[in-house]
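Not every chain is included here, but those present sit where they belong.
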Amino acid sequence: MSTIAPRPGDPEINDALVREHGLSDDEYASVLRILGREPTYTELGVFSVMWSEHCSYKTSRIHLKTFPTDGPRVLQGPGENAGVIGIGDGLGICFKMESHNHPSFIEPYQGAATGVGGILRDVFTMNARPIALLNSLRFGRPEHPKTRHLVEGVVAGIAGYGNCMGVPTVGGEVAFHGCYDGNNLVNAMCVGVVEEDRIFRGIAAGPGNPVLYVGSRTGRDGIHGATMASDSFVEGEEGNRPTVQVGDPYTEKLLLEACLELMKEDSVVAIQDMGAAGLTSSSVEMAGRGGTGLRLHVDRIPRREDGMTPYECLLSESQERMLIVAAKGREDDVRQIFTKWDLEAVVVGTVTDDGMWTIVEDGVEVASIPVGPLTDEAPEYDRPRAEPADLAARQAQPELPAVGDCNEVLLQLLASPTIADKRWVWRQYDHMVRLNTLVRPGAADAAVLRVPDTEKAIAVSADCNQIHVKADPYEGAQGVIAEAARNVACVGAEPIAVTDCLNFGNPERPEVMWEFERAVTGLGDGLRALGVPVVSGNVSLYNETDATSIHPTPTIGMVGLLESRDDAVGMGLPADGGELVLLGSPRPSLGASAYAIVCHGVEQGAPPKVHWNEEKALLAVLHEGIRRRFIRAAHDAADGGLAVALAEMAITGGRNPDVGPGQGCEVNLAANPDPIARELSLFGETQGCAWAVVPTSHLADLLALSQELGCMARHCGRIGGDRIVVTDAHQTRAIDLSLAEARAAWEGGFCASVGLPQPPVRD
Amino acid sequence: MKFGIVTYPGSNCDHDAYHVVKHVLGCDATFLWHKDRDLQDVDCIILPGGFSYGDYLRCGAIARFSPITEEVARFAQHGGYVLGICNGFQVLTEAGLLPGVLRTNSQLKFICEDASLVVANGHTPWTVLCPETVVAPIAHHGGCYYADEETLGRLEGERQVVFRYAQRDGTETDEANPNGSLNNIAGITNARGNVLGMMPHPERNAESELGDASGAWIFRSIIHSFLEGTRA
Amino acid sequence: MKLRVHVTPRRGVLDPQGAAVKGGLTNLGFDGIGEVRVGKVIDLTLASTVDAEAALALGRDMARKLLANETVEDFEVEVLG
């Protein structure tokens, strides 16, 4: 092993400095063993970020290995910048979800914006053209003093970045809960289309090939962002954070176009974006995948500021930058394209065959680390797990008195911010640019996009019910999968693959680790039952403030396929009427339900369980029924149960939300008229159920199809009038509410709760 | 008829405009690069939506100095048809090809939704075939039209206001005005009528899959006007 | 040589951003706030060693051509030294 003299001006390596870099004694011992000497300051920084939770997945890796990741459609599974699932016609859908939780809490606008920027780069580095963005957001209680500011900033940041990029933001979810008061969650998902034989990967191959740096200059932004994402918050310490990264979507748009243009040619060997831990992780990962080495001249890195040290350049998280390995002799071809797009492209190093990651500053080596050990010998932990002491209490079925007035319950639920209309949010997102959005946000359970140059369409949805997951991580996680699958099935698609973003608390707490393991197992078992693989994902741990961890929040991004885009349906009740059929067997539960929380202030009870045979039969009926035109609109029962789902369909009307004032309906739920039993069937939450709208002429067809596919189906009523009416087994009207009143509650609930001015209601 | 669609750095509706004129309406179409000066013999130029130069400083402010914009101005002065959509409209006002200015929306937020427009002047080359109302989505942060009183008076007097925000049934109301534009203005032409700027995106509602397709009438109108003109 | 250019909404032209800031401040409990106007400030470093007079002229030229839209904005140029 070569010795490297300490760089003048760098701090001396000592125990305190090692600890500040978040390396444990054992980890530091590995560093010493790998290097055969003491690390330089630069090297210490590199180990620190590469072995951070965020980059190394040291805590989660052993659990993630249990996910199903294979399948006949999988073109690229986890491990690359993003996953790819084949949809035929020589095309793949490339997608991934990622968290930007901590940065968005410190600086909501920039944190959320750069989160979107990062996930876009992950997708277009694979040579996929991004066609859609989604986001899953979790905020604290609406009345918490910080919430409004965070909501406004995060939504504006997502809008600011995505809109400028010209990628439509078509879906997502927003939920509120006190457990996020000190740790909001911002999960962003990007979906792109790639030609299946033109998928680019980040594999640094071919010793002698030049390495180019392209995009924005490097500043001192977010140094140690990766380690920050691997640490908990202490209230009041937000001031001591590193320089926040500021996004420049304009530069990223140029980078997107330049990279896609570049990848049409054969001058590029590999490409990788600089995300967390910037230049370090991108270059180390590329060399690691290629089994090669890299020699980088840090003095050639374009910089925004004077006097930056190698340590700062390597660890900076400045945005809108890429690292490219070009074919030898093709540097000028690469440069030419970037110059066309007004971007810098600079040769900063070469691929080597010595397996070493070597950094040179003005001719002097300042770091030299064997790539293999740096990546392969990253720590891996099987952290202790323990069932939470309060688990039984969490799951105890609550004794709830009946509210009695079901109209009132329905209005309260519709107006609760987690259920209420999110138009204030998605109205700020350009959700139509690129002309692919067939079913818009607010119009259905999933957005539907046409796949350019084909007859196909894809459906995308982001989901998690963290109340259910908290109550029972295993069952709750299965429910997340089931709901995501139902959401894409309700627009006519077949679920084909997922990405995930696992947001959890402090993994050093055995109860959190237990939740993590149970949730991951639940997700995996659910996906296996469905036959749907995970192709990409992300883990965000240490979402904890002042020793309080968030609810386990494993968000799922589901992609479904429609062979014919003409099949897509929405959830609104059509103006020209039809029958209402309840598909599936309700097994309603008031435990862990929105009803219990909103109407009784009780968060307790076991979540509804998934019965996969029934769930799959439901998905099949939805998919087939829509394809055969028996079903003209559908919506699954989720938060708030069957009554809320029905009301949402009535309020929405039409195929897209701007069309029509809604439609009334009258259904009979055959509910036991006893008050609490009645509330249970109306508002209890269940898996495996959806409302379907069927033209009268196809009612018999749908019932027959359901029977054939083994799914319960019950004709409950029909569309008509301007009221939402639900009768019970005695034909008594349990709910009888004017559409206008329901609509006002649902449309106004979000802004009223968070304290925002409501956008004008259009005709 | 051949359309040219300008690509500025940061344009992002250029492909949408191209798709509609080429694939939906079957015309010839080509992209015009901002650094070029060659207009490639096009008959109508579209300045598309997006965020030219990031919309930094002011929307459309920096794009007006691109070489291509100078050529577009010359083309317009000779009576060539120019359509600025959204960011393209902003560029046209900044470049002085259309009067007034587009300011930040009165609610200070980006808005994306369908807008119903009443056709205020059906006798322009852009509207001859249009029905009384069309639907075209808006997607902008700075679409609040403003001009001083004298300019506004002239625009109204000369019937240069072509589209106004309205209710679905065509009535102009304050509630239908999404961004605070004076006189509910959504689109105007220059005095000669060959240059149209509008904030709503007709290209987003030109196919029945995406809406009622009424936005296509604006493109059909200009194709019709062009063919009439060449025939005359 | 450093120049500072202020670009402010013209008198008489509605300034919704100013109104929003005023509303925000009032909500926060700041009383007695009259008019609020929000504009831009552009700080430029000039590499060239021109005199103050020439720098001012240059700044005005930049403001007129690019930095301000005189339909709705006024500007002032100042040499910061």
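A, B and C are the chain letters, set down in written order, and residue numbers restart from 1 in every chain.
The working rule: a contact is a pair of C-beta atoms (placed from the backbone, for glycine too) under 8 Å apart; a residue touches a chain by one contact, two chains touch by 3 or more.
Keep in mind that this is a model prediction, so the values were computed, not measured.
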Chain-type multiplicity across the complete file: A x1, B x1, C x2
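The rule is short, and it goes like this: only the chains that are shown with their structure count from here on.
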Minimum number of chain-to-chain contact steps, chain A to chain C: 2
Chain A and chain C, separation of their C-alpha mean positions in angstrom: 41
Between chain A and chain B, centroid-to-centroid distance (C-alpha), Å: 36
Chain B and chain C, separation of their C-alpha mean positions in angstrom: 30
Residue list for chain C, restricted to those that touch at least two other chains: none
Set of chain A residues in contact with two or more other chains: none
For the chain C and chain B complex, residues of the former touching the latter: 13-14, 16-17, 20, 40, 66-67, 69, 71-72
Residues on chain B engaged by chain C in the complex (per definition of touch): 57-58, 61-62, 65, 94, 100-101, 103-108, 146-148, 180
Chain B residues within the chain A interface of the complex: 9-10, 12-13, 15-16, 19-20, 49-51, 53-56, 107, 109-114, 137, 139, 141, 167-169, 175-176, 178, 201, 203-204, 207, 209-211
